[in-house]
Structures are given as structure tokens and as C-alpha cells.
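Every protein chain but one is kept in place in this view of the complex.
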């Protein structure tokens, strides 16, 4: 499916760009840009493949993913001042990448395990773990800890895909439904500041017991 | 062995609860609770399985582990103010989980590698890496860096199991010895504040050499 393949390359490129921008915030050198871009672009899929036992991981089979990350990193190194001024555009591209990856991760998890629960988890991991690794390596607060909807959008996209697939829809239609669901939720968070009500602490009954 | 299986589920649930409590400290939303609970509950066993090549990892084969983590996370989301006031109880449950996992991790490492050294290491990894991942993702100081005995208890449990197994005891007896050893050491740390004498720096001979 060439459409899915191009979507895949575009997703890697967008995630790699967010890694390269983190490198620019840390004022790293060119190799630092490439390293963070590659980890962010391929990290989620690598973790998915390793947990599913689908090794060697996808970029060992198809090194073009690494070349895409390197190209994006080099481009960003010389143009980060322009890219930064278009950060809002990048957030929307990242939302598209998140949506595509939540479905691709879920599809691979479903194909290998046959379990809908596993598919939703691998969808969430694939879409978010590249960003998690980027934040850990760059020493920035994890994307998981931000109040804005992010992981949830990936989970909804993966769940919508799995449900559509289970209801007998063809793969392409189920994929489109999942991608749209994730993109609408994440897009709503970007456009309207959607967030889910977080846990609010209440005083415990026996404060002296709290260690 | 149904007893071991229930112990296994209980261990996942207890570790997942510590992950959900970390999510409550960070005031995450419900999906954040589930994500941190699942990573903490399944992280140690996942790392063990990946390193041993026992992939797909255990929760891909048996997604019920994920459902347990999700159920614990949802329960904690609505009752964390109660759970926090029972944090001391949770520490004791965590000690039980640590003890059970040090033996289960060692048993799997021993079965796959045949090496006692590897078995002790996989026992320690299985019992502690879920907590390590929880602390990294939540941006809290790692459990490894705390002065209190923790990793050591897992190592002692794994070593006791391996030694008992090598001496010819049946699997269930060796497991009981390992679980008890780990639980007594960790319990001693909780009850009496046991810690092992840490490294204390002394002045180097040529301070000017220190970079």
C-alpha cells in the first residue's frame, strides 16, 4: 500500500524533526541533532518491535528510515530558526504522525498477538515512545507529564481502529477511522486546549500515616 | 501452579498501584494513571523477557496482565486519597511483590540460560526495573539512588533461590526460601530502617588531578 508507506515515512520525518528541535534547544552539534532525531523518529516503533519479538527491528530491515532521520536532522540544523517560528505547524504535523502511528502500531500488535488489548497498547507505545525517549535523553519534562491530551489521543485512535477492524471493515477503512479519531482528539487539544480532568488530591484520612 | 500464578497477578497489581500513586503525585489524568501503572507493573518482566530473548514478552501472550494494571489504575484514580493514607501498607505489599518477582525472574533466567549469575541478575532486574522505569518517566529520583535496602533484597532473594535450587531442593521449596529471604531483608529495611553502609568519599591523593 504505497499511501500507507508514504504516510509512514512522513510520520518518521515529523517525529525526527521534533527530536532535532529538542537538540537545537540544547545547542548540540550536528551529530547530536542526528542522534536525537533518529531516536525520536524510530524509538516508538523500535520498542514496539522489541516487545512483540519482531526483531531485527524495522529500521534494520529498511535503513532508509535512518537516512530520513539524518536528512531531517541536517536540514533542521541549518534551518531551526525558521522551523521554530513555525512550531504551531509542526505541532499539527506531529498530530498527524501521532494519528498514523497509533494505527500502524495497533495493526502490527494485532497481527502478531491477535489480542485487541495488546493492539491498543502497542498503538499507544508506537505513537508516544519516541517522544518519551527524546524527553528523557534531552533531560526535558516528559510529554507524559503534560496536562494536554496526547497519549489519550493515541489510545483512542488505536481503539477505534481495533473496533472497526473487529466489526469486519476492510483494513484501509478501519485505518482511516482510527487515524481520523486520533487526529480529531489531538487536534481538538491543540485548537481548543482540550484536556481531561486530572486527579486532584484530597486530604487523606490519616495524614500521619503518609510516608 | 495456581498459587504461583495468583502470586504473580498480585505482584503485578501491587507494582501497578505504586505506578498509579506516582501518577497521582503528578496529577495526571486517567490515561496517565493507566500508562504509568502498566509500565510499572509489567516493566521489569518485559525487560527480563527482552534480554533473555523470550519474546513476544509475557503480556503479549497473556493480556490479562494489562487488564489488571488498568483496573488497578482506575481504582487508584478514584481512591488515591485513601490509598495514600495507607502508604505503609502498600510498602509492605510492594515488599511482597519484590520478593515474589526476584524469584520468578531468577527462575526464568535460570531456565533459559542455565547460569546462576544470569539468574541472579534477571531476578534483580525483574523485581526492580518496573520501579526504575516508573521513576524515570515520572521524573522522580530513582529507587536505585535511595539509601534504603531495595535492590539488595531482590539480589538476596534471587541468590537464595538459585542456591536452594542448585542444592537439589524441589522448585516450590526453593521458591519459598527465595521469597522469604527477600521479604525478610526488605521487611527489615521497612521495619527497622536497615541500610548497608554506603561509600563515603575520602580525599583523593592528588586533588588537582580531579577533573
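Letters are used for the chains, namely A and B, taken in the order the chains are written, and counting of residues starts over at 1 for each.
The criterion applied here is as follows: a residue touches a chain if its C-beta (ideal position, glycine included) is under 8 Å from a C-beta of that chain, and two chains touch if they have at least 3 such contacts.
Keep in mind that what you see is a predicted model, and the values were worked out from it rather than measured.
**Student:** For the chain left out of this view, which of B:93, B:124 or B:138 touches it?
**Tutor:** Hidden-chain contact among the options goes to B:124.
**Student:** Please pick, from A:80, A:145, A:163 or A:184, the residue that touches the omitted chain in the full complex.
**Tutor:** Residue touching the chain left out of view: A:80.
**Student:** Could you tell me which of A:37, A:50, A:72 or A:132 touches the chain that is not displayed?
**Tutor:** Answering carefully, the residue with contact to the hidden chain is A:50.
**Student:** If the hidden chain were put back, which residues of chain A would touch it?
**Tutor:** Listed in rising order, the touching residues are 23-24, 26-33, 35-36, 38, 46, 50, 55-57, 59-61, 63, 66-67, 77, 80-82, 84-88, 91, 136-139.
**Student:** Suppose we count only contacts with the excluded chain; which residues of chain B make the list?
**Tutor:** Missing-chain contacts on chain B: residues 50-53, 55, 109, 112-113, 115, 117-118, 121, 124, 132, 136, 141-142, 144-145, 147, 149, 151-152, 155, 195-207, 209-211.
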